[in-house]
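Left out: one protein chain. Kept in place: all the others.
All chains are identified by letter, namely A and B, in their written order; residue positions are counted from 1 within each chain.
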Amino acid sequence: MNSADFFHMGGYGLYVWGSYGVALAVLALNVALAHQHQRRVLRTITRSARRDRSCA
Amino acid sequence: MSEAPGLFTALGVLIRRDLLLALRRRAQILNPLVFFVIVVTLFPLGLGPEPNLLQKLAPGVLWVAALLSAMLSLEAMFHSDFEDGSLEQLLLAPQPVFITVIAKVLTHWLLSGLPLLLLAPLLALWLHLSPDAIVVLLASLALGTPVLSLIGAIGVALTVGLRRGGVLLSLLVLPLYIPVLIMGAGAVDAAASGLAAGAHLSILGALLLLSLSLAPWAAGAALRISVE
Partner (left out) sequence: MWVWLHKFGSPKYFYNVSGKILPWVGGATVLLILVGLYLGLFASPADYQQRDSVRIMYIHVPSAWNSMFIYLVMAAAAAIGLIWNIKIADIAAAVSAPIGASFTFITLVTGSLWGKPMWGTWWEWDARLTSELILLFLYLGYIALQSAFEDRRTAARASAVLAIVGAVNVPIIYYSVQWWNTLHQPQSLGVGMSTIHASMLLPLLLMALGFKLLYVTLLLMRTRTEVLERERNSAWVQELAQALSGKSSSDQVRSSNEQR
C-alpha cells in the first residue's frame, strides 16, 4: 500500500481522517487543558509558599 | 409538642393550603394553559392548514406542547415557599419530606396536568385527530403528566435556591422527559394509524409507578440540599 492510497482510504479519506482528526483534537485539548491547569495551580501554590518563606 | 399528625392528614392539609394559595394567584394557573393553546395554534399557522399533515403531526405537537407548558409551571412548585421561608418550616415539620414533596407534586398536577387533560380534546379536534386517537391521547396524558410533575419536582428542588434557575431548570428536566414524550406521542400515533396503543400505555404506566416510587425521595434529598 503506498501513501497516496493510504490517505485516500478508498475514497473515504475525508470521513476517516476527519473522524480521527476530530477525536485527536478533542482528546489532545483535554490533555492539554488538564496539564495547563495543573501547572497553573502548582505555580500558584509554590509562589505563595515562597512568599511565606521570605516573610518569615 | 403534641403528637405528630397522621401522614394522610398532613398530606391533606398541605394540599389544601397550596390549592388555596394558588387560587389567590389565578394567573399562575391560567398562564401555562394559555401558553399550551397558543403553542398548539402556532403549528397550523407555521405548517399550513392541510388536514392530513396536521393529523400526522398532532400527537407530537400536542405532547411537546404539554411538556413545555408543564415545565413552565414547575417553578411555582417551591419558589414562593422558598422565598418566604415556609419551605424551611415544612422541612422541619414532623412529617417526612417525601410527604411534602408528594403534596407539592399533587397540587402541581391538579393545577397544570388536569386542566391540560380537559383542554387537550379540544385542541386535538383542531388538529383533526380521530375520536379513537383522542381517547388514547387522554389516557396517555392522564398517565404521563403526573410523571412530568414528579420528575419536574426533582429539577425544581435542585434549582430553587438559585437566583436564575429558570433556564437551567429546563436544561435539567427536558432530557429526562424524553421517554415520556416518546411513549405518549407514540401511543397517540399508534391509535391514529389504527394500531393498538396498549404497549405504549403500559410502559407509560410503568414509568409513572417508577417515578412515583423514586422521585419523591430524590426531590426530598434535593430540597434538603438546596435549603440547607
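Here is the rule we go by: a contact is a pair of C-beta atoms (placed from the backbone, for glycine too) under 8 Å apart; a residue touches a chain by one contact, two chains touch by 3 or more.
Here the structure is a predicted model, which means the values were calculated and not measured.
Visitor: Considering the entire assembly, which residues of subunit B contact the chain that has been omitted?
Guide: 151, 154, 158-159, 161-162, 165, 168, 171-172, 174-176, 178-179, 182-183, 186, 203, 207, 210, 214, 218, 221-222, 225-226, 228
Visitor: For review purposes, identify every residue of subunit A that touches the missing chain, sorted by number.
Guide: 1, 6, 9-12, 15-16, 18-20, 22-23, 26-27, 29-31, 34-35, 37-38, 41-42, 44-50, 52-53
As a working rule, only the chains that are shown with their structure count from here on.
Visitor: I'd like to verify one number: the distance from the centre of subunit A to the centre of subunit B, where each centre is the average of its C-alpha atoms, in whole angstrom.
Guide: Taking the mean C-alpha position of each chain, the two centres sit 44 Å apart.
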